[in-house]
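Yeah, one chain of the complex is gone here, protein chain that is, but the others are all in their spots.
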Amino acid sequence: MLLARVVGTVVATRKDPRLEGKKLLIVTPLTAEQVESGKEADAPGQASYLVAVDTVDAGYRETVIIVQGSSARMASTCKDCPVDTAIVGIVDTVTLGGG
Amino acid sequence: MLLARVVGTVVATRKDPRLEGKKLLIVTPLTAEQVESGKEADAPGQASYLVAVDTVDAGYRETVIIVQGSSARMASTCKDCPVDTAIVGIVDTVTLGGG
Amino acid sequence: MLLARVVGTVVATRKDPRLEGKKLLIVTPLTAEQVESGKEADAPGQASYLVAVDTVDAGYRETVIIVQGSSARMASTCKDCPVDTAIVGIVDTVTLGGG
Amino acid sequence: MLLARVVGTVVATRKDPRLEGKKLLIVTPLTAEQVESGKEADAPGQASYLVAVDTVDAGYRETVIIVQGSSARMASTCKDCPVDTAIVGIVDTVTLGGG
Partner (left out) sequence: MLLARVVGTVVATRKDPRLEGKKLLIVTPLTAEQVESGKEADAPGQASYLVAVDTVDAGYRETVIIVQGSSARMASTCKDCPVDTAIVGIVDTVTLGGG
């Protein structure tokens, strides 16, 4: 899985029937260091973006865990849906080091 | 999933039986910023390209959502087909920021 | 899926039983522009290569459509085989632009 | 699979029900050379990170084997879970060369 930040939303009226009712968010992957320090580049110019189905009611700017590939279909409400990226957790803390 | 732009078409007469009748489009991934601003590099020189099965009747230059991997086979009409990329939504708007 | 060019062959006598009788070709991915223009770098120095199972009787230098991942096993003759890349179409034409 | 080092932990209270009780670790992929020599860059600045489910009771700084994609769901306790990366072994030694 990857750490990511919720940075936006997507609206798509015309879509696959199995995407109906799903909240589609834009997320950008983060490094563990960015999450731990709370610092990341706010300029999204070089960022990569993914469209993810939100299954845990994530909010704007929250740090989340995303799962990709067929395993995204194991997330709640995503069974047999044409989705390859799902938000499956809200991150409280990331600790680097043996603490 | 990824945001992408429809930029062309592919014709292939000789192909796997399960690809018969499928519309194959050329798409190029976009960043969320490119979609929100409506600006992107029109010069396709450095672009990456994917061949995607269209399942939502997408048109030339439309911004779409593509799904990859085994989840592409969950799109309408793609069950058990040898396809790894499908267009599953037409994007109305992308909003970066908390709106 | 990706556009690719057939550039060679692989012979492997000792192999998984489910690969017996399969034609294994070397393909190199192409951009849509390379296919449309008919021009590509012939020097394969920087090219990336994949070993693909041919399921549509592709010939040397032909432009093909390849499918990757679990979907390669949906190609004819590949069911339950240890293959992650299959040639599933011969490209007649690629058109970039709204034609 | 990949070689990786355990470098941290993730706490996520709100998450998919099938992630409940799972230990989520931060791992960073290593090259075989780094593992064999015991030397790696300790500065994690440029490192890439993955969030992995630990299924073998790995400890901080241990060198592990990670499996990705749908195969992560074949690891103990991960069946049908929304996980795409799992730690499935603790590395004793890596030997480069014919020994």
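Residue numbering begins at 1 within each chain, and the chains themselves are lettered A, B, C and D in the order written.
Heads up, the rule we're going with is that a contact is a pair of C-beta atoms (placed from the backbone, for glycine too) under 8 Å apart; a residue touches a chain by one contact, two chains touch by 3 or more.
What you are looking at is a predicted structure, and each value in this text was computed from that prediction instead of being measured.
One of C:Leu2, C:Leu30 or C:Ala52 touches the chain omitted from the figure, and that residue is C:Ala52.
Those residues of subunit D that touch the chain absent from the view are 1-3, 31-33, 36, 55-57, 65, 67-72, 74-76, 86, 88-99. Remark: the residues of subunit C touching the chain excluded from display are 7-19, 24, 26, 44-45, 47-52, 60-61, 69-70, 72-73, 80-85.
As a convention for this text, only the chains that are shown with their structure count from here on.
Contacts with at least two other chains are made by residues 69-70, 72 of subunit A.
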